[in-house]
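One protein chain is absent from this view; the other protein chains keep their places.
Take a look at chain A:
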Amino acid sequence: MFRLLAAAAILACAAPAAAAPLTFAFTGIETPKGAILMSVYDSEEAFDRGGKPLVSQMVAVAGTSVEIVADLPPGRYAVKAFHDIDGDGKMGTNPFGIPLEPFAFSNDAVGDMGPAKWTAAAFDFDAATPRHAIKIR
């Protein structure tokens, strides 16, 4: 019995802290239709080199702002988001790959003719900072 309790205690320490709600507040939406598609990453490798996001969420757009709540354990994250105005589920680009739908990154990070990098977009989430504002443009 004692051994079992000890093992449980060790497991509790090793397990990630409990997930908590993090609200992403998107503003600056100019076309009130379609949806905001948001992907949350928890590693530089995945964010900068086209890896898989930790979680992706989509919320329909009706006005000029949208809130998306993700349940995440405390940690360091970065977000890519775009406004899927035409509802095709993809970021629209012209034939040379230039984005044609509004997009944004966490921290309102700016890319140089390409997506923003993890170093500019990464932020720390804990219970004291349950809200992250992002301006879509």
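Throughout what follows, a contact is a pair of C-beta atoms (placed from the backbone, for glycine too) under 8 Å apart; a residue touches a chain by one contact, two chains touch by 3 or more; residues count from 1.
Here is the rule we use: contacts and distances are computed from a predicted model.
Think of the chain that is not pictured: of "Dioxygenase", "Xanthine dehydrogenase YagR molybdenum-binding subunit", "Cysteine desulfuration protein SufE" or "Autoinducer 2 import system permease protein LsrC", UniProt labels it "Dioxygenase". For the options A:50, A:89 or A:114, the residue in contact with the chain missing from this view is A:114. One of A:19, A:62 or A:100 touches the chain omitted from the figure, and that residue is A:100. Not every partner is drawn; the one left out touches chain A at residues 94-100, 103, 110-114.
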